[in-house]
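Omission of a single protein chain aside, the complex is shown with its protein chains in their original locations.
This part shows subunit A:
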Amino acid sequence: MTETLSHNKETYQNTSQPAVRVRGLSRRFGNNPPVLHGLDLTIAPGEFVALLGHSGSGKSTLLRTLAGLDPVTEGEVSTPDEISVVFQESRLLPWKTVWENVALAQQSATRAQATRLLDEVGLAHRQDAWPLTLSGGEAQRAALARALIREPAFLMLDEPFAALDALTRLRMQALVATLWQRHHSAVLLVTHDVDEALTLADRAIVLDKGRIRLDMPIPLERPRRHADPVFERLRTQLLEELGVHT
């Protein structure tokens, strides 16, 4: 494991400054065992990282720390200034229309900019709607548009599609792939879905008891085919690391 880590460190140190750098990050709540335990992580600019792990393994805690929502009590964290987060719930303000929600995320945003981003996520036709009238998938599209109007160098997604039905989820994955290629931000995607991770990410990380158990590059061309034997092999490996035996 340490080998993989140092390998990554070298690669990105040589090419450019990392977008995200975490060193020895620990976090505990009360007297419980630490949720994050001396964690090291580097994400390169424009790199897409998927973060997997059992429920309670500390994924959200890591993401919240990176987003500045939780304090750094032990260790070091450095992130770009421009960051955005999308959560499992859209967290749109119900009293603002869809485009107002999007525009609110960027101080100087105009309506035209908000409309352009809503167009990118395929929601321009609903820009005047109230959020309570949106379907789950539409709400998450709006949340994505709101995240992207900030032109983030680092985008965090915490199980953004977990509450969506399977078909909508596939569409949203395709959308995220497109958006990522257009916006070039570094992405950290928390997911439970091994296929989602393998479809989208450059690297998959498995978190276990506050430590990184696996840090695995995904050397596959895009768009990715589930039938690809390498895809199959990586999937088996990921599932095994997660304790699911196929």
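Miscellaneous remarks
To be clear about the criterion, a residue touches a chain if its C-beta (ideal position, glycine included) is under 8 Å from a C-beta of that chain, and two chains touch if they have at least 3 such contacts; residues count from 1.
Everything that follows uses one rule, which is that contacts and distances are computed from a predicted model.
A chain of this complex does not appear here, and its UniProt-recorded name among "FAD-dependent oxidoreductase", "Cytochrome c domain-containing protein", "L-cysteine S-thiosulfotransferase subunit SoxA" or "ABC transporter permease" is "ABC transporter permease".
Across A:Phe87, A:Phe161 or A:Trp180, the residue that sits in touch with the chain not pictured is A:Phe87.
Of the listed residues A:Pro34, A:Gly137 or A:Gly210, the one in contact with the hidden chain in the full complex is A:Gly137. Summarising the interface, subunit A meets the missing chain with residues 67-69, 83-85, 87, 89, 91, 93-96, 104-107, 126, 128-135, 137-138, 146, 150, 168, 171.
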